[in-house]
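Report on the structure given below.
Just one protein chain is left out here, and the rest sit where they should.
== subunit A ==
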Amino acid sequence: MEDMDEIVREFLVESYENLDQLDQDLVALEGAPDSRELLSSVFRTIHTIKGTSGFLAFGLLERVAHAGENLLVELRDGRRSMDQPTADVLLLMVDTIRLILGTIEASGAEGDVAVDPVIEKIHAVLEGRTADAAAAPVAEDVEPSVVEPVDLPVVQAPAAVVTEVAAAPAAVASSRKVGARKAASAATPAPATKAAAPTKAVRAPRATKAAGARAASSAQAVAVAVEAAPVHRPAVPAPSGVVPAQQPAPAAESVPVAPPTAPPVAPTAPPAAPPVAQAAVPAAAPKTAAAEPGAEGPGLRTAAETSIRVDVELLDALMRQVGELVLARNQISRLADGNVDLDLVRSAQRLSLIASELQEGVMKTRMQPIDHVWSKMPRIVRDLAAVCGRQVRLEMVGKETELDRTLLEAVKDPLTHLVRNAVDHGIEAAEVREAAGKVPTGLLTLRAYHAGGQVVVEVTDDGKGIDPERVGAKAVEKGLRTADQVTGMSPQELLQMLFLPGFSTAEAVTNVSGRGVGMDVVRTKIEAIGGTVEVESVVSRGTTWRLRIPLTLAIMPALTVESAGELYAIPQVSLLELVALDGQKAGGAIEYINSAPVYRLRGALLPLVSLRDVLEYGGERDADTPTVIAVLQADTQRFGLVVDRVLNTEEIVVKPLSARLKAIGTYAGATLLGDGRVSLILDVQAIARRTLSGESLEADWEQSAAKAARAADAEQVLVAGIGGGRRVAIPLSAVTRLERLKHEVIEHVGGREVVQYRGAIVPLVRLERLLGGYTEAASEELLVVVYTRGTRSVAIVVEEIVDIVEDDFAQHSQIDDHGLVGSTVLKERVTELLDVRQAVMAADPSFFDDVDTHGTSDLSQLHVFAGASA
């Protein structure tokens, strides 16, 4: 009984995998109806399911698969071509099979899934073109009884295989021939040969080929199963580890020329057909590629021989243990540090190296290509597109991008949601697209790649995009934000509101999406695994949803900080930069708006949260303890977390917290530091939500109001030295970034100096030349102020950056000169006010061309893009 269950379980696992592949193949087949490879692959899968279900006495399943197979036989034999109704009914069949499998999984029996309607539909499609009607009835006749004389050799062969596996768990290769009665006897020697030579599976095809050639005269060889015994656990009987059935070249060729009586023969094989386990080789050998007869065969086998199925729990356990090992290694390393015992030191180093490699290796075993999740998308997109009346082409880039299997599981739903959304709301109906001058078929792109220790997954559509104004209006309408708040928001901020709970822009609730569970769920799920979601959208051009997911959950880089004598870890993904304030400056640098502390980070106000306050330590910190502001990114906003000290960045192994502590909501987990101490990992998102929501959000608004008010009479300026003791003030609104450039990077275009900067050619302005200063001995590095407007940038060369100060217009004097708009006194020094417009024009005369109507006023309206990457 136990054995039986094992067989059924294996069957379920394999069938599920096969069905996923089937979904993909069928959808692909619709696009390429003539693809023989795809057809063979589909046919084989159904055939296998049918065969095994017959073997395991799942009658309903067998009937459905059988009906589908009849249809597929016609397709395969070229008597029918793949069209929409055929695809529909085949997909319906797949769904039904899945349903039955689900029932089997739940109850161990097939239950009473209604299969007749599906079979009826398949027949309807079949009879829609009954040119070969004769074939179907024959198949029908054959199906109920498998004890036809035709099957004799078939039944014998697998029996031999099973015995062989049991007797000698070496590589056993078995080939099965199905043919007309005459051919059968000719084919019989083939299995025998192979069973007798259980040395290398690789040898199988050759033998098969020979046999196939012999058999080809009057029949066709349908499937050859190559079995690699070491692949599966010994307890599992023959069906488990069977490699995808492969048709040798002669067999494949013989299929089309098969006599009309041949098709029904194939269906009779199933009882003996070992299940196809192409999934044992997840990505390495996609079935479509493998379906190419002959050429791909050996490669496939190799993959199967070198990969095994491993229980996921075992991998998880391994991962945990490696985590422990890494920690123990850290401790040993520290003990060995400063030890005079050379042997100990050497052993410790070696241990350290091995542990690192082991860790890497184990982590790799848990990695799976994102294709595992994506493979379901073609089917989803196809069905959805049909329901919504869209034409959608799905492109997938970076299928092979790998991430931890736990994470893969976690991104499945959010990703599906985004894809559904894109088809339903993003991509317009064909006529709307045409009216807008786009191609009628919408393009949905899934892209995955590694970037900065994270996996980025993008869902991009070229649909109508999201109108920020509408998002704003909707937010007001739903009472999520007030009209005043919305007015002040940038388009990006408006889009971010899509992630608010209770937000859905769908005009009408459809079958597909718009039921109120929206992007907030996506965000919650992604954040739960330490990832982030962003959205970019251009109206009428399309939308990109970008998920950033950590490579693995178990080990991640984190910043260790100290607050009130205790150490805490901050996940590196949330960290933007660190700002250190020394003791005396700290008092003045932190300002208060309505008791809410803020810090001016490059001119923009950064709300501050003290870790001491968050953790409710109580008590005031000493005024002159040094302070560090960790600038963190949470959801939509950034904030500064005030800590006492920053220690270092290290790879930490995340340990789960007891449920009682998780409920606190401030900690994402715990970890062990190098010295064996336990340290809590801060949940940045949760802290932000706790401390920045509600009234503090209001405070944010007040802050921006205060900022706007201040900007009216004072502007922040960057004071820079330009040599010869002269100082100029550049409005901060004209400073996008400060950069240091090596001298060598300067190139020339005509008489102008240019540099390559972020993929663009950027002209250089030398202030000292423009303003008639001295040119001092060229230093190693150039300090430049980059001013970016739209896609264009200029780099203004200065000698040194002195400070950022507030410029009081009242002090301005009209004393000026070429290139200046006046002068003033800043920090008790006369400072020239740079005419940025003129300086920029000196380098790029057409810089302001497209905004000439706005003139210089455009400058002051520019936002300062504070450089986020520290």
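Everything below uses one rule, namely that contacts are C-beta pairs under 8 Å (C-beta built on N, C-alpha and C of every residue); 3 or more make two chains touch, one makes a residue touch a chain; residues count from 1.
The working rule: contacts and distances are computed from a predicted model.
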UniProt protein name of the chain not shown, from "Chemotaxis protein CheW", "(2Fe-2S)-binding protein", "Iron(III) transport system permease protein" or "Ger(X)C family spore germination protein": "Chemotaxis protein CheW"
Absent-chain contact - pick from A:111, A:361, A:676 or A:845: A:676
Residue of A:658, A:791 or A:846 in touch with the missing chain, whole complex considered: A:658
Option touching the unshown chain, where A:105, A:316, A:520 or A:566 are the choices: A:566
Candidates A:75, A:535 or A:615 - the one touching the absent chain: A:615
Residue of A:29, A:327 or A:348 touching the missing chain in the full complex: A:327
Subunit A residues that touch the omitted chain in the full complex: 323-324, 327-328, 566, 615-617, 655-658, 660-661, 663-664, 666-667, 670-672, 676-680
